[in-house]
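Omission of a single protein chain aside, the complex is shown with its protein chains in their original locations.
And then subunit A:
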């Protein structure tokens, strides 16, 4: 399976390189790191970090409390420079994009951790939907599989428990793009399809 939308280790690595170049230029709101398997340095994957505000905080901010000044001083976070109405950041989301050796397509894994002053409790599947999935996509995503299109599983490189978006139909979905799907723009399309449902946009 070396033909798009299916990827080999090599084409995956190339596509990741294109993605990071794109992020460098167009998506400064995302910070990323290229990671390697502890056992095979040829085996790469990408980690992308986003700091988000919970919907509850967002709606509070929307109510327009002028005195609620965001005092968080994070130079790496361009949103911190926005006017005082930007809601306080509540969670850190770490996404990883790995190549599945079984499906031969990328898989999007992610973890969500709460930031102080929130207590460091683990998030539930309900929280995941609440925090990341756009309201318009929730119904559709919940209808898939045994408990919806998001599951918990083991990260293939770290062995840690993570959430992931089911990849089993990625091939079929991407085939729709036909000739438009190329290695250099692979992740532009893939993130459009699989990232958007869990809050990852370029």
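In this text, contacts are C-beta pairs under 8 Å (C-beta built on N, C-alpha and C of every residue); 3 or more make two chains touch, one makes a residue touch a chain; residues count from 1.
Everything below uses one rule, namely that contacts and distances are computed from a predicted model.
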Study note, to complete from the structure: The chain missing from this complex carries, among "Transmembrane protein 216", "DNA replication complex GINS protein PSF1", "Tectonic-1" or "Autophagy protein 5", the UniProt name "Autophagy protein 5"
Point to revise | Option from A:5, A:87, A:156 or A:195 whose C-beta touches the chain left out | key: A:156
Exercise for review: Mind listing the subunit A residues that contact the chain we can't see here?
Suggested key: 1, 38-39, 101-103, 122, 124-125, 145-147, 151-154, 156, 159-161, 166, 168-169, 171-172
